[in-house]
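Heads up, one of the protein chains got dropped from this complex, but the rest are sitting where they should.
Labels for the chains are A and B, by order of writing; each one numbers its residues from 1.
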Amino acid sequence: MSSLPAAPASDAVLSVRDLKVWYGTTRGAVRAVDGVSFDLKRGETLGLVGESGCGKSTLGRGVLGLLPDAAKRAGSVMFEGQDLITMPRRQLRALRGPKLGLIFQEPMTRLNPLMRVSEHFYETLHAHESDLTKQQMRRRAIDTLGEMGIPPTRFDNYPHEFSGGMRQRIMIALALVLNPAFVVADEPTTALDVLVEAQILRILADVKRSFDTAILLITHNLGIIAEACERVAVMYAGRIAEQGDARAVFARPAHPYTRELLASTISLSTTSLHYIPGAPPDLVDPPSGCRFHPRCPDAMQVCPTRHPPTVTTDLNQRVDCWLHGPDDEIPAGGTQPLQQEAIGVADEA
Amino acid sequence: MTSEFMAPTATTADAPTVRRGRFAGIRRALAPVKEARGLPKWVLYVGLAIVLIFVIFAIFAPWISPYHFDQYLDSHGHRFPKSVVGGHPSAKHWFGTNALSTDVFSHIVYGSRTALEVIAIAVVISMLIGVPLGLFSGYYGGPLDRTLVLINDAMFAFPSLLLAILVAFLLRGKFSFLGDSFSGIMSAAISITVIYIPQYFRVIRNTVISVREEPYVEAARVLGAKPRTVIARYVFGNVVQNVPVIATLNAADALLTLAGLGFLGYGVQPTEGAEWGYDLQRALGEASGGVWWTSVYPGLAIVLLVTGLTLVGESLNDLLNPVLRRRQLLPVKITGPELEMANADAAMEERS
Partner (left out) sequence: MARSSGSLSRYLVTRLLLVIPMVVILLTIVFLLMRVAPGDPVQASLGGRLPQSVIEQKRHELGFDKPLIVQYGNYLGGVLHGDFGHATSQNRSVMDIVTHEGAATLELSVAAMFFALILGLTIGVLIGRFRDSPLDVVGRLFGIITYAAPVFWVGILFQLLFVAKLGILPSSGQADVLQNIDLQNHAHTHIYVVDAIINGNWGDLRNVLVHLILPGLTLGLLVCGVFIRLVRVNVIQTLKHDYIEAARARGISETRVVLKHAFRNALVPVVTVIGLQAALLLSGAVLTETTFNWPGIGQALILYLNQRDYAAVQGIVTVFALIVVGVSLVIDIVTALIDPRVRYS
């Protein structure tokens, strides 16, 4: 049903095909990620954007296999010719650090308070390159920290002696000290102030340039996407609604959800606040067909009945929306506008 | 871990809808118990069942017990055998007889009565004193709070059994006006109460302090709610959740203290009632001689009742304390898109 080629693109570092991550709960399976496909090239940043609870973070962690026991994955995640999903745990663990990295949202709690910063680096380096001497490890750690603007004099300090911005830079240095080919940055600036945010984004851009790292940048801030990403994927209710070149998507959004999301952004030219009525759906029992149809201003008869297949537009955007066809799959009368049930006030709360 | 990353949980997504009413607070507090599944619920049930057996023993002791606890002659006036000379467990004496020729099983049954009476009195009194003290000390703070905390810390740090022994020693014979059987129970209960007041005080006060700083309580205060309203509506509701847990866990501990007092000779005296700790003291001398039934059975009774109470307390703690509560893990089966497609086609047909 995906129109992406089944075989991974030849120049891709990472190829995700029909990835599903479901959580088991008492109410049934939560379909946090439900059939997501994308590719990521060397030195490329893909921005992943969406509302809270749409499955962005789960997707990022699902790719790296860092999920709680209650989660189950299906599909394929091809990285350098190996499938991360079927790979044994030990082998996957060995890849984390030297090949795969993760940068977290809140830097304040990510460092062990009882360990010096230096110990974090020694531990990480030792876990993957056990033949390094302490001197070599120290050298590499201090070099990487230096690139992030942390002076060597602070190397033996404890985490609580650093500010939030500094800790995030330490976390980035920790994730990058082994030069991974692919890094997931999960809202790396959300917990930080604007000035620090700019610093962090610059660091990420530098890293990408100097090491050809592929980055999956998860955020809910469209400004960051515009600034830092070549490509963007817009996620809604566990699926990617639209992906493509960031400029193109922002200039000509193909999916109504992208359009509404862009319209909701606040900028200096904003005169009135726009919002999307309704709330993101319950992922235990998502709406039938296209998951956005209950909130979509352009919903058609066909939308609730089946999920739209992925189509590539003439601007090379991949979009899941019946507005873009394929027309031959829409049954007769399917393009008639859909009478939506009134969205109750309670739903919006 | 971001909240987004957490799967929707029983704590948030489907918070049980609870009817409003007089007991809404209690019902809300106990709702997780009703919802619980799997191990924690079974642990709770097993604990309750054990406690129930002893409660039945205690209430119906004269009917269940084959003999009175201090009876050593049968109906023909013949003396029961002593433990060392033929007091083995037998058809007449299921658990054998002890050094004083009384029936061990009858001591177990009547012992439940003593144990539960002492525990109940001790828990109720220490709760009645400790909870209000903790509430007001925690909410109002100030020098009174500081003093109480100091005294409390001092008492808490002190070996509890020693404190109980000292108090029991001082209270000896002080309750003789209550009659023979009840005076021993009362003085044992008071000795134990002294230990547990600080525990209630401590837990309740600390909860109040943390609840007091919660944004919603602060919001209530900013909105001009009176201290009494704030305590009653916001603070008490949160604090009271802890009480069942502390009460059951303290009850378990109280039983051990009672047995310890009895073992050292400062508990309920043999003339006042059957008490397992005292029975074990009598059994100590016979143990190296190989007489096992006089010690094994009373000890088992203590272990069972304490375990029962602990299981109840622990599982309540697991169920009522959201921090410890674990999200239910259920196996997930990922279904293919085919199924969805089939359903969708069916839906389409229905519509057209």
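A few comments on the model shown:
Everything that follows uses one rule, which is that a contact is a pair of C-beta atoms (placed from the backbone, for glycine too) under 8 Å apart; a residue touches a chain by one contact, two chains touch by 3 or more.
Keep in mind that this is a model prediction, so the values were computed, not measured.
Here the missing chain is touched by one residue of A:Arg27, A:Lys72 or A:His128, and it is A:His128.
Note on the undisplayed chain: of the listed residues A:Leu174, A:Ile200 or A:Ala246, the one touching it is A:Leu174. Here one chain is not drawn; of A:Leu102, A:Val196 or A:Ala214, the residue touching it is A:Leu102.
Contact with the chain that does not appear here is found for just one residue of B:Ser65, B:Ser83 or B:Ser160, B:Ser160. Touch with the hidden chain on the side of chain A covers residues 64, 66, 93-98, 101-102, 104, 106, 109-115, 123-124, 127-128, 158, 160, 171, 174-175.
For chain B, the residues in touch with the chain missing from this view are 1, 39, 150-151, 153-155, 157-162, 165-167, 169-170, 172-174, 252, 256, 259-260, 263-266, 277, 280-281, 283-284, 287-290, 292, 295-296, 298-299, 302-303, 306-307, 310-311, 314, 323-324, 326.
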